[in-house]
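The block underneath contains the structure these notes are about, expressed in structure tokens.
Of the protein chains in this complex, all but one are displayed in their positions.
Residue numbering begins at 1 within each chain, and the chains themselves are lettered A, B, C, D and E in the order written.
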Amino acid sequence: MLTVQNICAWIDDHAPFRYAQSWDHCGLQVGNPAAPVDRLLVALDPGSSTIGEAQQRGCQCLVTHHPLIFKPLEAVRVDQFPANLVVRALLAGVNVIVAHTNLDVARDGTNDQLSNMLALQAVDPLEADAAWQSEAIYGGMGRVGFLPEEMRLGDLQRMLENKLGMSGVRVVGDRHRPVQKVALCTGSGGGLLDRAISARVDVYVTGDIKYHDAQRALEEDLALVDIGHFGSERIIVEPLAAYLRSKAAKEGAAIEVFTAVGEKDPFSIA
Amino acid sequence: MLTVQNICAWIDDHAPFRYAQSWDHCGLQVGNPAAPVDRLLVALDPGSSTIGEAQQRGCQCLVTHHPLIFKPLEAVRVDQFPANLVVRALLAGVNVIVAHTNLDVARDGTNDQLSNMLALQAVDPLEADAAWQSEAIYGGMGRVGFLPEEMRLGDLQRMLENKLGMSGVRVVGDRHRPVQKVALCTGSGGGLLDRAISARVDVYVTGDIKYHDAQRALEEDLALVDIGHFGSERIIVEPLAAYLRSKAAKEGAAIEVFTAVGEKDPFSIA
Amino acid sequence: MLTVQNICAWIDDHAPFRYAQSWDHCGLQVGNPAAPVDRLLVALDPGSSTIGEAQQRGCQCLVTHHPLIFKPLEAVRVDQFPANLVVRALLAGVNVIVAHTNLDVARDGTNDQLSNMLALQAVDPLEADAAWQSEAIYGGMGRVGFLPEEMRLGDLQRMLENKLGMSGVRVVGDRHRPVQKVALCTGSGGGLLDRAISARVDVYVTGDIKYHDAQRALEEDLALVDIGHFGSERIIVEPLAAYLRSKAAKEGAAIEVFTAVGEKDPFSIA
Amino acid sequence: MLTVQNICAWIDDHAPFRYAQSWDHCGLQVGNPAAPVDRLLVALDPGSSTIGEAQQRGCQCLVTHHPLIFKPLEAVRVDQFPANLVVRALLAGVNVIVAHTNLDVARDGTNDQLSNMLALQAVDPLEADAAWQSEAIYGGMGRVGFLPEEMRLGDLQRMLENKLGMSGVRVVGDRHRPVQKVALCTGSGGGLLDRAISARVDVYVTGDIKYHDAQRALEEDLALVDIGHFGSERIIVEPLAAYLRSKAAKEGAAIEVFTAVGEKDPFSIA
Amino acid sequence: MLTVQNICAWIDDHAPFRYAQSWDHCGLQVGNPAAPVDRLLVALDPGSSTIGEAQQRGCQCLVTHHPLIFKPLEAVRVDQFPANLVVRALLAGVNVIVAHTNLDVARDGTNDQLSNMLALQAVDPLEADAAWQSEAIYGGMGRVGFLPEEMRLGDLQRMLENKLGMSGVRVVGDRHRPVQKVALCTGSGGGLLDRAISARVDVYVTGDIKYHDAQRALEEDLALVDIGHFGSERIIVEPLAAYLRSKAAKEGAAIEVFTAVGEKDPFSIA
Partner (left out) sequence: MLTVQNICAWIDDHAPFRYAQSWDHCGLQVGNPAAPVDRLLVALDPGSSTIGEAQQRGCQCLVTHHPLIFKPLEAVRVDQFPANLVVRALLAGVNVIVAHTNLDVARDGTNDQLSNMLALQAVDPLEADAAWQSEAIYGGMGRVGFLPEEMRLGDLQRMLENKLGMSGVRVVGDRHRPVQKVALCTGSGGGLLDRAISARVDVYVTGDIKYHDAQRALEEDLALVDIGHFGSERIIVEPLAAYLRSKAAKEGAAIEVFTAVGEKDPFSIA
């Protein structure tokens, strides 16, 4: 039967773990690489909801984009977050694999999904690591490109709400201004604001935008669209599951791949 | 006539600059301490809008909560933010005084304003600096207290939208859950999330909440209300202006104190 | 029934966790503070042997001197040491409590046990933390004192082998030299060699002595006796179990306290 | 009309800003890159004297070797040095461009000027950056070479006083000793003393020599000549102005280039 | 006559000083490079014993593997170790040359001596520095290889005791287990334990093994043999002396090379 280690290897083919940032702990975070897997759940976050869902569905493996362990653990106790989730996964036999910044920068990763949704053209990375940029499956962090045609900022906001099926997308800038050149970065894109400014784009689409970055963008005449960290990254779940299913088919491996149905954006406005 | 230095001294009486965080550059940031002042504008942010408003109103002094210079300047050039605003203020004769983290922690500062708006009772600081906590005008960073009576999270959200005159307040948690014990921190309160959890409050009200903090709060069963950095701090402008007016009256000083009318939250959802 | 948290509180009464070094993660390292405990195992080390022994004996709690987690864990996987032991303890329902440097410095802790074995007189700490030294149950790190009477270094070596029931105790220095003034530090005492020299003792008794420290001691005319890290600290197990039993008796709590029978010094010479 | 940015580009052709040390903020330090320039002043230092001279002569641009801003500014206030000079330049419409360590290491920069004055032969850099040394206009920091013929140290001192038109040049070492192999570094050369010693020169010519470096040179049998920071670097002003005039002529640009007449060595002995 | 500097050059041919670790101060540590040498002592350690022996034998040069100065000296006083030995060597006219980590990694250095003693086959370095690994006389730190045939751990222990002429060799692991694949590192090999584990060897032979490393090896099912820092490195003395003698013969230089007879392991068990 397939093992957790096999799944890790499939992900490494698609979004090599060596692409991850140095501070980021990708790969198997919880469990046993030798454990057999015939049911697998893909989700954005490794939380109570998705670990519970994996257990209910009888999945031995949970593949998520976000890490369960950011800061290394000094203890593994059920009264401390996120160690409580580690314990829960272990007791439920759910092995947790993380594909985080390696998936952000890979071809067909989070940034490519958002770029595709916007139908961007003439697309370049917003930031690229010289070590990997000659590799065909490396796409870089963030994207810069052009909308098929110019539109108003407010219309871009509505289009994104429609495509993402969410409300409360926030914009910075005059909603009547026309935009066509776009920078984007899934997740929390504040760290690449300088690059978006240098790239002289009309609008920067990302999540988790902080107030002082918004103020600066206004002064630099750069429009922003904040689609949320969840909104900008949940879109990776289906494509990642599809990749794993096709890989399984190619390998003749018997595995059922599910996508989480219970997770949702923690923020709501109504 | 009054000088810029006199205004600094008044603010120091109210919110001593020694209370500021070590990384924070409070006090006169731009201009001349000896410049005469008979018209003064109070605002949240020192940006194009408020510097322009100060100039139009003939104010020689702009008092803001947020700093104009966060990161020290390696050059002072009109093609670089925020140095361009520094140059603009200098050329317009607008002296910029900043009361930032000293005002956050002072009595009647930003945190007290928000606490008063919620009518909190049995109020304590969320974090206090041992060096100052014996001083009567020191209130500490953030507040913990109790609403006059229990209410539903969704009702707290609506109440805050009404009182702040804003829409799009975001909540994390079940909007039907009852809440009464509250932690709050104006501005960006993510750094005090641990303290809000340790204080075992029902809900934490702050701004600029990031996704992973929201996820963690959900797992810790802590509700959040994100009223925005702007929403949580714009409320200091009127009280600060009122303080300066009353100080002027007490001192028999001839000065007109205005509050900015043009600044608004950079984020909008519709 | 008693809980893991109760046991932690008992240990804190005896060897307060606040006495621990800042880099040391003492207290509950693995498990659930609310778990009930009626059988408890005390051991020097949290390894396969003692976790297995706890499980076999039906103990819900394992109290050890050495930590299971020294370096915080970036992942919790069964193919990585020591996370594999963390998982094993969790799956076996064995909660692991660590009393490490707090127990070294406490009255009746590791250093006092060794001092008592040598019947030292006029005993002082080798190093004391100014923050705690006024507290009666604080004894400091290492000890300095006098043997009841002068003896030859070789005789001290044999006496320690007899009392510890071990062979292979190593000495540095002429075995015929007389010694009476003694410094000691349980565990790895190399870091306090400077203090032993400054204290002008005849001999320093500790474990894990490295070659260059031995060379320096020879040049400084200081004799050394290396009783091993295990030899110097295993002696805490019975007294710690005795304390827990007497505490239970005093509190009228029903708990059986065992000491590990399977652990032994990893080093052997024959 | 020419702009400030054009002048920066000319300087970059002559002494590329990429050659500057990493801690050094070269290029436009104060003003507006788009400002028009038809009168320009070249000077060693950006101080009251030269900013005043630029203003009196109607120059929109001041090009100096020394930076106006060494340590980034936390505020821009007229009661703080050097921000007061920044404000003065801004209000006078004087844009300040700095060519500092980039000009030290460029061909025909400060070190080449001093080397030429001494008519050194068989000249090498005292220190070279591997990143640039293959570029023809890169000359390196400091120089090592040979005087056309051997002379006494005291005669070298007098020759430098004559050529630099200054008095009070200080020497370390016996003034009757013969010297021919010379190391030199314009500005403050203490940091390259080790290299001068390793190069086994007879004498090191530089400025701002500190006492303990002089003591060491005596013990190492190395003679020193301290021509002052001013003396060693003021010599760049005329050649830099000449370069800008010839560049303007080549480009057919209408610009008048002046050299400062009012600046002088701050130190005097009589 | 030969000078100290000549001896340094011979050693550099054999074990280039550029191979040394960056923290390690190899080469001439005490004395005068121009001093004449016709009698030379080779030893493991520069201590009272070997400096005295050099003086008694009329040697002007002492070549050791271990440094005399590890931590740079803030003073050179006879009441402080190791400065007292520095003074003693200077007053006795004994120049001290150190070949430490450069000799560990060189061909025919400490690691090769131990590898040869074990008759290892198919030998690779345990760790290699990419900067040097193409050089023929570079061998790397530690070695991995195979015993000519499988033997029991206890038999390996006895064989090493016999070959090294020492007692008290310590083992970790079941002495009946068979071993054939070996990692070794002379001196203190704790820092390469991770590499020995990754190399999946049966046993790791080194010195100065600490308790927690022994515990970890047990859990990782890796056997250890601790032959002591002295035991693992004293074996370099004769080969190094032989090299110097053959070099002298080749150069036709008149020099007598002795090996120290007085130094011995500071540790003893009986």
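By definition in this document, contacts are C-beta pairs under 8 Å (C-beta built on N, C-alpha and C of every residue); 3 or more make two chains touch, one makes a residue touch a chain.
In this text, all values refer to a predicted model and were calculated from it rather than measured experimentally.
Every visible chain touched by the undisplayed chain in the complete complex is listed here: D, E. Of D:2, D:141, D:172 or D:244, it is D:172 that touches the chain left out of the display.
Considering D:4, D:20, D:35 or D:85, the position touching the chain not shown turns out to be D:85 (whole complex). Among D:33, D:139, D:207 or D:239, the one in contact with the hidden chain is D:207. In the full complex, chain E touches the hidden chain at residues 25, 27-34, 69, 71-79, 86-87, 90-91. The chain not displayed touches chain D at residues 45, 47-48, 66, 70, 81-82, 84-85, 167-172, 175, 188, 207-212, 214-220, 226, 228-230, 266-269.
One rule holds for everything that comes next: only the chains that are shown with their structure count from here on.
Any chain touching chain A that also touches chain E appears here: C. Chains compared, chain B against chain C: the Cα-based superposition rotates one onto the other by 120 degrees, nearest 5.
Each chain gets one centre point, the mean of its Cα atoms, and the points for chain A and chain B are 33 Å apart. Between chain B and chain E, the centres computed from C-alpha atoms are 65 Å apart. If the chains shown are joined wherever they touch, the resulting network is a simple chain of contacts running from one end to the other without closing.
The set of touching chain pairs reads A-B, A-C, B-D, C-E, using the touch definition from the header.
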